[in-house]
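Okay, here's the structure, questions in a sec.
Complex shown without one protein chain; remaining protein chains in place.
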Amino acid sequence: MFSKILIANRGEIAARIIRACRELGIPAAAIYSEADRASLHVAMADEAVCVGPAPALESYLDIDKVVGAAKELGCCAIHPGYGFLAENHLFARRCEKEDITFIGPPSDALELVGSKLAARAAVTAVGVPVIPGMSGHGKDAAHFKKEAKAIGYPVLVKAAAGGGGKGMRVVETEKDLAPAVEGAAREAKGAFGDDTIYLEKCIVRPRHVEFQVFADFQGNAVHLFERECSIQRRHQKIVEETPSPALTTELRAEMGEAALKVVEASGYKNAGTVEFLLDPDGNYYFLEVNARIQVEHPITEMVVGVDLVAEQIRVAAGEPLSFEQGDLSQRGHAIECRIYAEDPASGFLPAAGPILLMEEPQGPGIRVDSGVYSGGEVSVHYDPIMAKLIAWGPDREAARRRMSKALGEYPILGIETTVGFLKDVIEHPEFIDGNTHTGFIDEQMADWRPTADDELLATALTAAALYETEPKAVAAAGKEVMSSPWETVGNWEIGSGR
Amino acid sequence: MFSKILIANRGEIAARIIRACRELGIPAAAIYSEADRASLHVAMADEAVCVGPAPALESYLDIDKVVGAAKELGCCAIHPGYGFLAENHLFARRCEKEDITFIGPPSDALELVGSKLAARAAVTAVGVPVIPGMSGHGKDAAHFKKEAKAIGYPVLVKAAAGGGGKGMRVVETEKDLAPAVEGAAREAKGAFGDDTIYLEKCIVRPRHVEFQVFADFQGNAVHLFERECSIQRRHQKIVEETPSPALTTELRAEMGEAALKVVEASGYKNAGTVEFLLDPDGNYYFLEVNARIQVEHPITEMVVGVDLVAEQIRVAAGEPLSFEQGDLSQRGHAIECRIYAEDPASGFLPAAGPILLMEEPQGPGIRVDSGVYSGGEVSVHYDPIMAKLIAWGPDREAARRRMSKALGEYPILGIETTVGFLKDVIEHPEFIDGNTHTGFIDEQMADWRPTADDELLATALTAAALYETEPKAVAAAGKEVMSSPWETVGNWEIGSGR
Amino acid sequence: MDFTYEYNGAERTVSLEKATAGWKVTCDGIEFEATSEKLGPGRFSLMAGVNPYRVFVAEGNGALYVFVAGHQFVFIERGAATGAAGAAGAAIVDGILSVAAPMPGEVVKITVQEAQEVSAGEVVAIVEAMKMEHELTTTVNGVVKAVHAGAGDQVDNAQVLVEIEAAEG
Partner (left out) sequence: MDFTYEYNGAERTVSLEKATAGWKVTCDGIEFEATSEKLGPGRFSLMAGVNPYRVFVAEGNGALYVFVAGHQFVFIERGAATGAAGAAGAAIVDGILSVAAPMPGEVVKITVQEAQEVSAGEVVAIVEAMKMEHELTTTVNGVVKAVHAGAGDQVDNAQVLVEIEAAEG
């Protein structure tokens, strides 16, 4: 087993991986940018080094600095988390060269599945259906125009590298194609360092259904069933659940088999996710492989009863999978909501800034994977994901209600977040019925605004007024009192060690 | 289903039941004593009324006041939690008379199993083994002396009513018998309002293994497997786990069957627990029935994948059990640690007082059922239980490591708690090996003292010093600063609404 | 005691009067008795009649943030700068539309030039923050009067990037 692991990430996933290391008894080393000294993942780690300035390209995405940190701290393995360098095959190759174990697939498999185009070809060859799309790629506007016409509008502009909706755009008519390609390429370049773009047929009202897969170096491979991630905004998943309300036992088995074919065809090892679109008629199409631990991995952990991150580490260390396909089953239902620092009432504008007061929900079946803390700050430099709230219940409705109540006890004051919006998604009649598709948010929630009745408003105003009466009440009692520096914004960042 | 439920309890179990009500869409009404207005369970409820002064006998234990509160708020059902009136058959009978559903067993079954002596007789009649003990009971010292001699020392002095180790004492020699009986009777009277005492043979190095059972009014009954609760202090469980490391599949099935015989013999309905002692040779003896939801129910919920409190409410409302025996299985392993406000380095003296700062652990597989909050106070009037920390893992060692790490990130400042002690229990080589028995704490942990090496002490001293440099650092920067009233004890109870 | 806040653009007043046990509250015709217990910094157990609420309050950005029963409220304090809720976006003053950055970030591109004619809905600038691009559009037809930023510029929340003179009529 590894003697020390470097976690080449930040935020909630870095915290998650640090926990896994701790539980395995392996020291966890963190890296951080100059903007992240006060981040939670740094405080949680056993060791930590600064790898550069705030911009990710100069810190978390800088391969030399990350590898340098691993060597400086004597780490024999690197867990890349998701995003940043997680699916960068050059990084994986560099690790292989430096004799540092990259906790993920081999660089060759990463390169293959990382290119959506090469992956399409490989997957088609083993008989797994793919979405009709352009056969090659290019940077020439005329070529895209021709291909789009051949595929038929609407088409989807996608980045060959990366994921998470970055560099992805739906184009309805030819006139919008060129700016969409240009914007997608720019975004992809910024996010993944690669501006390769291609086109795909846009499937109407599909569900996003993905299969968690796991393969070891002994030749064993299993799938850990599906996650449905249809609730998306700008192609970014915001609510995920498992099991999918849309799968029958037969379809689940068939898609699981297809996912394993993809694993085999690509020589994939360690944890990965095979993404499919499922159309309303039950046809599924391979989308891509996410060659990393996913943001939404906790719902699989809760329903299948495994620890995916610990398993990643064990498998990377050369151990065989600790479970076989026959050991695995789904029990109950789990839902995840992603808590973003975004303002859902204003087009989901990012809402960086200080978290004046926060309290995380609790209770049976509730799990919070968080990268932030009350009194901390959401940085403008990185993804707006703050935390993930996961609810498990014996059945879908029990999980859904738990999620709804948990969102109702998740105050995050000072910045706008998606909490109130998510609560309304979870309570939407169509969501309750499981009638979800990737256009759900645009179709059902486009004009969302927070609502509250007059009685609740009166209660809130009373709370505000009572809050303001406080210091006076104390002063009247003859006691020396001031508002705490930690209760007001602006001077909260007073560190004696700066 | 019920239109409104009164929760006749306080602390973490009241909070747990409120969550269950919420998730079922049922309004939850709380009661509170004058000392408990600022308690968490009050703030969480939909409605709340004060039922009297701080002493439990004048509030939570006052049947008239509790029933009066239910009527005042229009509650058609009462959930009693554990402790207080939970196993008081007179209270259950009063509810029946008032046409309020008592969420628990029928009063007759409660009376039967509530008398340990009647329960012993009923259980013996259906062939379940019991611990040799006195055949009747009495208050006469000479009678006890004679019975003790017949049973053979060591004997156990026990209260006929109640549980939780209250009114229980081991007596090794005849000279200690009389004061033990006297003390036990007094404690039992105080805790349960009943000073009936009896004697039992003291089994040497037994494990405490109990079975969760559930019966509905349609005649269905199931068991939800065992919990091992051998880690006890003064007969009070402090660490529980499931599955028990001591049970084979065969023994588990046999004891589960025995537990169901007890259910049938006593006409028991709703959730209950059948407790056994298991001796080192694999012989088991019926101890008693706990006719309530148990403190340690969460470990069963996590390993069996059910919601016991929601099921209690549904069954009390007349619904059939939502699972059959064949649906139930154990998955993974769960451990619970009880977080008490007690000083383990000073004989577990109760440590009531203000919680200056607290933060609860988080992460995959971690659940905290808490009745307190940072800035709150642990009352001298009630049980010192603050919260329960539960850890689930795919296997015992994974759960154990998670628990250990979670205890290591559970600061509770200002009062002494059992956190550090529990961490050392969880990391004890004998516990790691599963070699547990009810004398474990006395045998292995009697001389426990907290330990820390010099480097950690230096770090802690540095933290203290840096904390103190803070206001000065701010003042030097020309900003107006005072310590917050909420960071110092003494004047923390400033409420504008008093 | 009266407390007045701005909420969703309108003034709201709540009156507190000492009562035997707590406060008598009057707010927009709604009356109730309330008691309050502090549960920690910014945390209260507020009881309105027999109904308890667990409320969370924090002060910052010239506003009071209140969370109660799953809802977050932002109350602007009287006379406070509207840094909190009154997000910039686009405002027309004297016939001039000021298109401002809706959050701190980096200008990716200004897609118009001075004196250029634009139509409502047209993208005039692209700003990136937290790894996502955001397109800023004009809400009016008109002519670009001034461009105040260029690609690569770091901009603050509410910083005006482009001014557009709205067409008559």
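All chains are identified by letter, namely A, B and C, in their written order; residue positions are counted from 1 within each chain.
The rule is simple: a residue touches a chain if its C-beta (ideal position, glycine included) is under 8 Å from a C-beta of that chain, and two chains touch if they have at least 3 such contacts.
Model, not experiment: these values are computed from the prediction.
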| item | value |
| --- | --- |
| Omitted chain - touching chains that are shown | A, B |
| Hidden partner chain, touching residue among B:264, B:397 or B:468 | B:468 |
| Contact with the hidden chain (one of A:44, A:238 or A:352) | A:44 |
| Residue among B:90, B:126, B:204 or B:452 that touches the chain left out of view | B:452 |
| Residue of B:305, B:371 or B:384 touching the missing chain in the full complex | B:384 |
| Those residues of subunit B which, in the complete complex, touch the missing chain | 166, 183, 186-187, 190-191, 234, 341, 343, 346-347, 349-354, 356-357, 359, 380-384, 407-409, 411-414, 419-420, 423, 450, 452, 454-470, 483-484, 486-490 |
| Touch residues of subunit A, complete complex, unshown partner | 30, 37-38, 40, 42-49, 73, 373-376, 484, 486, 492-498 |
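Everything below uses one rule, namely that only the chains that are shown with their structure count from here on.
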| item | value |
| --- | --- |
| Which of A-C and B-C has more C-beta pairs touching across its chains | A-C |
| Chain whose mean Cα position lies farthest from subunit C | B |
| Chain closest to the assembly centre - both centres taken as Cα means | A |
| Distance between the centres, which are taken as Cα means, of subunit C and subunit B, whole angstrom | 48 |
| Multi-partner residues of subunit B (each touching 2 or more other chains) | 484, 486, 494, 496-497 |
| Residues within subunit C bordering two or more other chains | 23, 34, 36, 38, 41, 43, 46, 53-54 |
